[in-house]
Structures are given as C-alpha cells and as structure tokens.
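Just dropping this structure here.
Of the protein chains in this complex, all but one are displayed in their positions.
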Amino acid sequence: MIAYALTFAFVCFGLGLLICLWRLLRGPTRADRILALDTMVINMIAILVLYGLKNGTAVYFEASMLVAMVGFVSTVAYCRFLLRGDIIE
Amino acid sequence: MLKRIFPHPLLSLLLLIVWTMLVNKVTLGNLLLGVIIGIALPIMTAAYWPERALIKSPLKVVSYIALVVWDIVVANVQVALIILFKPTSKINSQWVTVPLELTSPEAITVLAGTITMTPGTVTALLSADGGSLLVHCLHTDDPQGEIDGIKTRYEARLKEIFA
C-alpha cells in the first residue's frame, strides 16, 4: 500500500516539476521565473525525501537539507540582485 | 558581564537544540560542541543585532505556534480549493494596508511571516517608517474584515508576547 502511495507522490511532485519548468520558460516576468525556480527546489526536496523513503535509507535527508539551504540562499541572492543590482553591499 | 557572554540567551539555546538535531546523536561531545557554538555565534554576530528581543511569556509562544500551525493547515485547504475550483475571472484579488501597532522589528517580522503563511494573504511591503504592511489577498470580498482578522487574531497575541 505504501508503495502505491509512494508512486502517487512521485508522480505528483514530478508533474509539479514539469509545470514549474513550463512557467520558467514562459515567464513573462523575471519574478515569475524566480518563483518557478524556488518551487522547483521545494519539489526537488520532496522528491529526494521520497527517494530516501523508497530505498529505506536516511542518507538523502542530508542531501535534501543542503538543497533546501542552497535553494533559499540562491533565491534570495537572485532577488537581491534584481532589487539592488548588487548582492552583498 | 553576563550580557557580554550571552548577548542572546534564546538564540544560544536554539543553536544548541538545532546542532543536536543536526548531528542526530545525543552524546556528551556533541552537546559540548553545541554549547560552544551556542556561545560563540551570538558573540560573533552581536554587532549586527545590538538589541535583545524580549519575550514576556513563553507559554503564550507555544499557544501562538499551535494556533499558527492550525491556521496554516486550514489556509492551505482554502487556497487549494480556490486554485482548483474557482474560475480565474471570479478570483477577486485585492491589496490591503494593515496599520501596525507593533514597534519592535522582531515582532513585525513574526507578524509578516505569519500573514504570508496563513489564509490567502502574502505580505509584500513595509512602509518606509515601519508603520504599516502592504498585504495581497488572493480572494476577498471584504478587505476591512481581512484587516480586522489579522489585527485581532495575530497582532493582539503578538503584542502580549513581545515586550
């Protein structure tokens, strides 16, 4: 039963990634592209956790934690770059 | 003297807890390293955060977090229903201005974060003097009701928590 639910969740987040990719290519504003990238990062975290669950190892949590931190920092850096034209003042 | 060693006691405690969770094993060595980090980091960053955030009643913090978590779940169901079933032309998005009574930066940050995470609202901007918030509502027919809801549900509670 868990296996079916896992597959379902994989499909959901995978479709989410595809939708984000479409929004990333389509735009129309740069804020939309950043939003799409940020959502892709969050979906990716979910997929990593699901993959760890499928294989029964806890190794992937560290990976997903790193992805979460790097994703946050990069989103903020990109936004700051667009806002001020400079990342570290 | 004590203030120089512990500029932010709560931050020190939080760092210790987060460190212990990060290494995922409770041993004496890990706890010791956590204590060292908890003391060293606040001292190193004290220059960027000179004032201490005062929390009057820790019990109210717990009840506030419980309230917000419950609201996040309810809010998500509402937003999901709007996204799934409401035709795009019928979604009535509006900007509202929320005047603030809170003054400390920490309290305003918590309020702005709470607004973003709860029912169909996102905090967009703060006024230049920090006196009001610009909030975007995904779907509302009653902007004044949204403002009153934010003020009575969250701001009043935060005013009791932060000194």
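When the chains are written out, they are named A and B in that same order, and each has its own residue count from 1.
By our rule, contacts are C-beta pairs under 8 Å (C-beta built on N, C-alpha and C of every residue); 3 or more make two chains touch, one makes a residue touch a chain.
FYI, contacts and distances are computed from a predicted model.
Trainee: Of the options "Glutathione import ATP-binding protein GsiA", "Multiple resistance and pH homeostasis protein G", "Heme/copper-type cytochrome/quinol oxidase, subunit 3" or "Branched-chain amino acid ABC transporter permease", which is the UniProt protein name for the chain that has been left out of view?
Mentor: Options "Glutathione import ATP-binding protein GsiA", "Multiple resistance and pH homeostasis protein G", "Heme/copper-type cytochrome/quinol oxidase, subunit 3" or "Branched-chain amino acid ABC transporter permease" narrow down to "Multiple resistance and pH homeostasis protein G" for the missing chain.
Trainee: Could you list, sorted by label, every displayed chain in contact with the chain left out?
Mentor: Those shown chains that the absent chain touches are A, B.
Trainee: Against the chain that's been left off, what residues of chain A make contact? List them.
Mentor: Residues 1-2, 4-6, 8-9, 11-13, 15-17, 19-20, 22-23, 29-32, 34-36, 38-39, 42-43, 45-46, 49-50, 52-53, 56, 58, 61-62, 64-65, 68-69, 72, 75-76, 79-80, 82-83 of chain A touch the chain that is not shown.
Trainee: Which residue numbers on chain B touch the omitted chain?
Mentor: 18, 20-22, 24, 72-73, 75-76, 79-80, 83-84, 88, 91, 93, 95-97, 99, 112-114, 116-117, 120, 122-132, 134, 136, 138
As a working rule, only the chains that are shown with their structure count from here on.
Trainee: As a quick test, compute the distance in whole Å between the mean CA positions of chain A and chain B.
Mentor: The separation of the two C-alpha centroids amounts to 23 Å.
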